[in-house]
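A protein chain is absent from this complex, but the other protein chains hold their places.
Letters A and B mark the chains as written, and numbering starts fresh at 1 in each.
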Amino acid sequence: MAIGPKPAAGDALRVGALPSRELLRGGELLGHTHPASMDETELERYVQERVLTTTLDKAVAWGRSNSFFPLAFGLACCAMEQFHTAGPRMDIARFGFEAFRASPRQADLIILAGRVSIKMAPIIRRLYDQMLEPKWAISMGACCSSMGVFNNYALVPADKFMPIDVHVPGCPPRPEGLMHGILKLRKMVQDNPDAPWRERYGAIGTEECRQDQGVQSSGAGTSGEGPAGA
Amino acid sequence: MNASVSDYRRQEESITISAVGEQFPDGSHDELLTLNFGPHHPATHGVLRLLVNLQGEVVRSIKPIVGYVHTGIEKTAEDKSYWKVIPVVERMDYLSYYFNAMAFCGAVETLVEVEVPKRAQYLRIIHLELNRIASHLIWLGTSALDLGAVSIFLYCLREREQVLDLFEMSSGQRMHTRYFQVGGVIEDIPKGFEEKVRAFTKIMPGRADEYGAILNANEIVLQRLRGTCPLDAQTLLSLGVSGPLLRAAGNPWDLRKADPYSSYEDFNFKIPVGTVGDNYDRFAVRLAEIYESVKIIDQAIDGLPEGPFITSDRKVALPPRHELATSMEALIHHFKLVTEGFRVPPGEVYYAIESPRGELGCFVRSDGSSKPARVHMRDPSFVNLQALSKMAEGSYIADMIATLAMLDPILGGIDR
Partner (left out) sequence: MPDATGLQLLAHELRESDAIGSEGVLDTLHFRGRASLTIAPERIRAVLLALRERGYTFLASVHGVDYLPHEPRLGVHYELLDMSRVDRVTVKLRVPTDAPEVDSVTPGGPDGPGWPTADHQEREIYDMFGVVFRGHPDLRRILMPEDYEGHPQRRDFPVGGEPVIFTFNEGERRGAAR
C-alpha cells in the first residue's frame, strides 16, 4: 500500500506511524518531499508537526469537535433534510450541535445544503471567509459535492471555490446520512492536529482575488476584503 | 476602477441615499435607507434577496432579486428522455415534488394520449394529498419559527416524519421519489401501506387541532397576523396569484374543483376561503386545507379500486418483469424503453394542476423524438412573489417578514 520508493528498514516504524492519509497523498501535491526520502532531522520534524503528542492538543480538539456551531444555511432540497436532522426523530441536539447560528461570525461549521449556482458561489465564499478559524465545511448532497443530477452551465461544485472537509452523498441524503457525515467530521477533528487549514487541504490558490489586483497575499485564514456586497 | 468591472458591479458596490421629499421644519429631509436582506438570511425561506427601501421602520418599496439557486433544470430536461426528466423536474419546487412530477406526467400523457388507470389515479391522489400536508407542515413550522414560536417547528417535523415514512414505504425514498411515471405510478403500494395511512389520518386532525390551539391562543402571533398586509382579490388576480393566497382574499378558485384532473371529481371535500385577505386568513386557509386533505386521503383509501397501477400500453410503460422471461415483445419493449425511451408525437401542451402554492402548470413541447424540446414549469411561487411588494408596502419590517412567511415562497420553484 505504500507508494513511492520503499523506505529503508530503520525508518519503517516511523513512516508507519504517520496518518495513512498523508502517506496516500504523498505530499507531492503540496510540494513537499516524500517522507520516505527525508533524512533523520527532517523526518523528525515532519512527524512532530503532524502527530498529536500533547494532552492539551487532544483536549482542545475534543472540545472543538463536540461543540460545532453550524451555520443556518440551506439552499435547496437538502435543506429540508437538514431540518429533519435537527428535528425530533434524528436529533442533532443529542450531540450538542443544535445551536444553528445565523451569523457566520459565530459559526464554525458550514453545511452547504443544496445546489450552488454561479450567482450564489461568490456569496458563499464571502460567508466562508467571514467565519473565524478553525472552521470546517461539509458539502451535503450530490449537487455541491459533484454536480449531482444537474451537470450544466448554472452550477458550481463547491470544491471549486472553497475547501470542503466531508462530502455527504445522496440526493437528498437521509438525516442519518448527514449525521454520519457530521460524526465523521467530529472524528477527523479529534484525530488531526491543528494545522493551518489552507495547507491541510491543499487549498493554496483558492484565495479570493479581484480581476484588477491579482492574487491577494495569502496567509492562513486571510479573509477577502472588499466592499460589502452581499 | 477597472474598465472590466461592469456597470452592474459598480452599482452593487455603491451606496446611495435618496431624499424622500418630506421636509422637516428645520430644512432636513427624511432619508430612505436601502436595506439588503441578503440571500443568506434566517428569515427569507431560502436564498431570496430583497432590497427593501425603508423610511424609519416603514417599508416603502421592495425589490426581490432571485436567481441564487437557478439550476438550469429546464435546460437539463431537454437533454434527457422523457422518463428521465421526471426526477430532474421533481427537484424544482422541492417541497411539493409529487406535484411537479404530476404536472409533467399529465402534460406528457396528454401528448401521448395514454389513459391512466383508475387505481393509478387514486394512488396519485393519495400521494399528492400527503405531499400537500407535508408541504403545509414545513410552511407552518418555518413560519412559526419566523414569528418566534419555535416549538411548533419541532411538532410539525414530527408529523412530517410520519408522512415521509409513508413515502418511503411506497417508493423507497423520502423525497424526490420518482414514483409518478407517464401512464401511472411506478409500483403498486406494498402490504401494510393502507393500515399505516389510516393510522396517520386518524391522528393528523388531532395534531392540526393542537397547532391551531397553540397558535390561535398566542397573543403575539395574533397581533402579528391579524390585519397585517391585506390585499384584495382583484389586485391578486391581476398579479396572477392563485392558490391559498387568492382563496384567503375571498376568491374560491381551486383547480381541483374547477377543472378536476386525475379523478378529483370523485371526492367530497371543501375549499377553505378567507374573508379579509390579511396574513391571518392566509394562515387559517392553509391550516384548514390540512383537514380537507386528510378527508380526501381517507376517501381515496376507502375507495381504492383494484386494477393495474400503470397503463398497459407497452410503448409507454415498462412491462412487468415476469413477462420478460416468456414474451419476446415484452423484452423488445423493455429494451427500447430503457435505452431510447418512448417517442412522443409532435405538439405543445400546457397542463395545470393545483399545487400547495397555487397553479402549477407544465408546458411541454415535443418534436417527435424521445427527448422533449422544451419543458417549462409555470411555478406558482415565481408569480406569487410579485405580490410581495404590493402587500408589504406601507407596513413595518416585522409585518413584511410575516407576509413573506405567509406567502410561502419556495426558491427552488422560483429559480428553477
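Here are a few things to note about the model shown:
Just so it is clear, a contact is a pair of C-beta atoms (placed from the backbone, for glycine too) under 8 Å apart; a residue touches a chain by one contact, two chains touch by 3 or more.
The structure presented is a predicted model; accordingly, all values stated were derived computationally and were not measured.
Only one of B:32, B:47 or B:66 touches the chain withheld from this view, namely B:66. Although one chain is not drawn, the whole complex shows that of A:130, A:146 or A:190 it is A:146 that touches it.
The residue touching the chain not shown here, chosen from B:60, B:196, B:295 or B:374, is B:374. Only one of the listed residues, B:232, B:259 or B:340, touches the absent chain: B:259. Among B:30, B:79, B:232 or B:340, the one in contact with the hidden chain is B:79.
Residues 6, 8-9, 66-67, 70, 72, 74-76, 78-79, 110-111, 113, 237-242, 253, 258-259, 347-350, 352, 359, 361, 363, 365, 373-374, 376, 378, 382-383, 385-386, 415-416 of chain B touch the missing chain (whole complex, contact as defined above). Residues touching the missing chain, restricted to chain A, are 29, 118-119, 146-147, 151-157, 159-160, 202-206 (touch as defined at the top).
Convention: only the chains that are shown with their structure count from here on.
Centroids of chain A and chain B (each the mean of its C-alpha atoms) stand 34 Å apart.
Interface of chain B with chain A (complex): residues 1-2, 4-5, 12-13, 36, 38-42, 46-47, 49, 67-73, 75-76, 87-88, 91, 94-95, 138, 141, 153-154, 157-158, 160-161, 164, 174-176, 411-412, 415. Chain A makes touch with chain B in their complex at residues 72-77, 79-81, 83-84, 87-89, 102, 104, 114-115, 117, 119-120, 123, 127, 143, 149-155, 171-172, 174, 211-212, 227, 229-230.
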